[in-house]
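The complex appears here minus one protein chain, its other protein chains still in place.
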């Protein structure tokens, strides 16, 4: 019944701020169409539906799309502490082919966080729980704060 | 003066066949807009103009786009021998940020080719010759031939 | 009370056979001094005490020793199914420095096993449970059987 806002209504956490920054202003992620299921300090979970325009010439999910989804989760997780971070070195292993109609879950977890460096692992799984790809990313953390 | 076609006019090499397969039938690569400058056994060179919709939330070239361009060159090079190959494990290092308006050159070279495994390095450079990213990919070569 | 051997006493499993092959006949692993705590299908766990001769010029555990310990666990795990396997591509991330006197646990787990390819992750931790390194290895599985 009160019209008063809660004290911190509208004050996003750093993790939420980076989500807005990375997804709302990022045409590539919009094209990709990832949906953020959860984001928090050092963590992000996305979902992605595999659409026909994401297939490669062999009819399987394009490795570049798998990478981009994992890279987006990595970006959310490594920027979630409120300092701007950039990817330095990334490796991805493709375990199983993604298929049209798959609903992917993309989960990034922080393995290590130091002053200048963070390390993250990302798993891309399908609706049956099969892991399609393992992604590991090392990020460099700048001193620039992400505007909240 | 002859209207007769040469016996093998229009008979593409395996490298050309894979180029058609991978680019003409691959919506993701079409979205990317890479242009193939050269393709041959174990080799591919592409160009890519960085468009506004390829930027990330910080205004720099999205790492997923850089990866996808390199991955496309890798795919062309590792499939160029006429047998279907898939990426197993890939690593990418980001050296410098790409910028809007950059014209990228993406060059894939074969480092090793064995019966079942091929290894490739890809360099992504801008119009000033600055290397933006180093990409290394290991491919598994199946026994399936690519239709010519 | 019986002097009769159990029916299969002395018949090692493939995982045990590969352990003998890799450690008893492998001078480098002997120099390293790893102890096998457990080995089974797709799995291996080792321990290693950090000795003075394993330090680098800065007094910390040499990255080459960390790698070698992880590589040994990877080798045991990927050969544990009884077919000879070789490492194709490996990546290692160094998270924390190892110190003289540390007692390391090195654990390899199988992430994926296919006819020709296996993928493994290895964690190297110290006696406090701190993860010092993450290692990911892709192995090519030949058709040669490991003699039992």
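Note that the chains take the letters A, B and C in the order they are written out, and that residue 1 is the start of every chain.
The rule we apply is simple: a residue touches a chain if its C-beta (ideal position, glycine included) is under 8 Å from a C-beta of that chain, and two chains touch if they have at least 3 such contacts.
Just so it is clear, the model here is predicted, and its values are computed rather than measured.
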Checklist entry - Out of C:22, C:48, C:77 or C:104, which is the one that touches the chain we can't see? => result C:22
Checklist outcome for this item: Missing-chain contact, candidates C:90, C:104 or C:132, resolves to C:90
Checklist outcome for this item: Residue list for chain C contacting the dropped chain reads 18, 21-29, 31-32, 52-58, 62-65, 67-68, 71-72, 75, 84, 86-94, 97
Item to check | For chain B, the residues touching the chain missing from this view | outcome: 91, 93, 95-96, 111-112, 119, 121, 131, 134, 136, 138
Checklist entry - If you put the missing chain back, which residues of chain A would it touch? => result 88-89, 91, 116-117, 119, 138, 140
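In this section, only the chains that are shown with their structure count from here on.
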Next on the checklist: Centre to centre, using CA atoms, which chain is the farthest one from chain C?
Outcome noted: B
Checklist outcome for this item: Chain-centre distance (mean CA atoms) for chain A and chain B, in whole Å, is 25
Next on the checklist: Centroid of chain A to centroid of chain C, CA atoms only: how many Å?
Outcome noted: 32
Item to check | chain B and chain C: spacing of chain centres that average the CA atoms, whole Å | outcome: 36
Checklist entry - Listing for chain B: what residues touch at least two other chains? => result 88-89, 91
